[in-house]
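All protein chains but one are shown at their positions in the complex.
Up next is chain A:
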Amino acid sequence: MFLPIFLFELKYRLKRPATWIYFFLLFLMAFLLVTAAGGGFGTGVNIALGGDGQTVKINSPYSLTISTMVLSIFGVIIASSLMGNPVYRDFEYRTHPLFYTTPISKWGYLGGRFFGSYLIAALVFSGIGVGAALAGVMPWVAADRFLPHAPAGTYLWPYLVLVLPNLLFSGALFFTVATLSRNILSTYLGSILLLVAYLVASSYLQDLKNEHLVSALDTFGTAAVDFTTRYWTSAEKNRLLLPLSGYVLLNRAVWLAVAGALLGLCYARFRFSAFASEKVSKKMRRAAGAPAAELAPVPAGGLRLPRVAQAFSGAMHRQQWWSLTKLEFWGIARSRYFAAIAGAGVIFLLATSAQVGKTFDTPTYPVTNEIIEFSLGSFFLFFLAIIIFYSGELVWRERQAGVSQITDAVPVPSWVPFFSKLAALGLVQVVLLVVVMACGLLVQTFKGYFHYEIGLYVQALFFYELPFLLLMCVLAMVTQVVVNNKYLGFFAVVAYYVANLFRSQIGLGHRLFSYAGAPTPGPYSDMNGYGHFLPAFWWVKLLWAGVAVLLVLAATLLWVRGTDATGRLREARRRWGPAAPPPWPWACSSAWARAATSSTTPTCSTST
């Protein structure tokens, strides 16, 4: 039974676009990394993992070991998607009754699905090596940063020793979690949690004295590689493949054993049953329990319904907007993924707060502006995750729940649903900023620093950071509406952030190209606060607020209503109506002009 399922899995996954998209993503990351290190983006860019191309070359075995390892760690997110899917798929598409009533063996089913997917994942992750190798022979990289001939196995060896075992562990983890919980979101969040936990744990592991223990505990083997190669000369780094030292062998053995244990657990606990566990089934049964009243007849004598007054005024639409906003807000706030992401953020923030206020290992006071900068920095990825994830959930909520045909046919204007979802996401940001503020105060208290500057907190978080986050919410929501495909929307927003990181390297460093501007006005001083940075900050914010208004307008016009999204442009024209165009574009362009003049002097000292 194993072989047919295994082969079907391979064939099926090879035909899925996701497989090739992920392959291409890893390929692209490796390609860009090596191109950047090799000087392909000009001399201004200085990214290097491992060797910098001076004495230790970029295609040396050592550099490639490090960069392959780092990329494969961030690839955990991709691994979760690839390896959580195989069994969960049957529940998603409701094909499990078909499979679970056939005489297949547990080993055939689980084994075939797991190893088929693992082979696919191995294929996907080979993209790292292929991308790195290809980037090295491109004409635009500086030849003197590369070895003329990399030693044999330079690309293959890290893949065999590091990538494949890491993938086996993360794959076993995600496969087991998704198969036993039958919940794909727990897998995605699990991957983020694993990454965060790994990053936090490795900063603590560094303080341990027992090197073998550290090697053994480090999931992805970075510590083992580090211990093995730390005394290498440049010549050795250019020549030697990673040897199977005691550290490396110990680490690989421990985590392969953990992977085996996870798979064993999965095999032991898995049942060919409709429900993940009896507990769930009881709950479902209780919920579906038919009450006695169901059989009572319909009262005779016609429907007696009270007459009600319906209002279709602006005030009513605002009431509907607020009612929907509350519904959407609680929908997010009560979801356990929100709690999980926000909780992970708080843990990360508190766990890393040990490092705050150290300047070259010299402790300084945890003054408020330091704490604010640090807290927002460590929480930023979590803000981003929540904005991206929930923008998709919000835009697709009705359609996913199957209630959209009802809600689309009610007499509310099309701006109401979009504005309420946007407002709900904005409220969530306010809540998160309150959480960040509470964390900041907590950190200061634990460090024995009691000079809390509440005013500065409010100013920095709610006056400067909040507008930035709100503009980001607008971008993510509008993208979801325009793209009209949840996963493509996620991808587009993530691609925007990645591109934004390299903005200045491709010549778009000017602030007028930076959507939403900066989250802070600039450096804060205890003497004169943000000083002369503020006027320029506000002009730029005003500009992007104008752009955001236009984006929101576009989203309102393009908001999908009904079952047929093909006629959206025609529908948009109808929604626009014969009324005169609104005056914002002009207001916006004047803000552009002001922002452009004030930014010609980068420090903006004399903006009027």
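To be clear about the criterion, a residue touches a chain if its C-beta (ideal position, glycine included) is under 8 Å from a C-beta of that chain, and two chains touch if they have at least 3 such contacts; residues count from 1.
In this text, contacts and distances are computed from a predicted model.
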- Query: Looking at UniProt, which of "Solute:sodium symporter small subunit", "Multidrug ABC transporter ATP-binding protein", "Membrane protein" or "Anti-sigma-W factor RsiW" names the chain we cannot see?
  - Reply: "Multidrug ABC transporter ATP-binding protein"
- Task: Specify the residue from the set A:T407, A:Q459, A:N484 or A:S504 that touches the hidden chain.
- Result: A:T407
- Of A:L14, A:L98 or A:A311, which residue touches the hidden chain? A:A311
- Just the residue numbers, please: which parts of chain A touch the chain that's not shown? 284, 287-291, 293-299, 302-312, 315-316, 319-320, 323-324, 327, 331, 334, 397, 401-403, 405-413, 561-564, 566-567, 570-571, 574
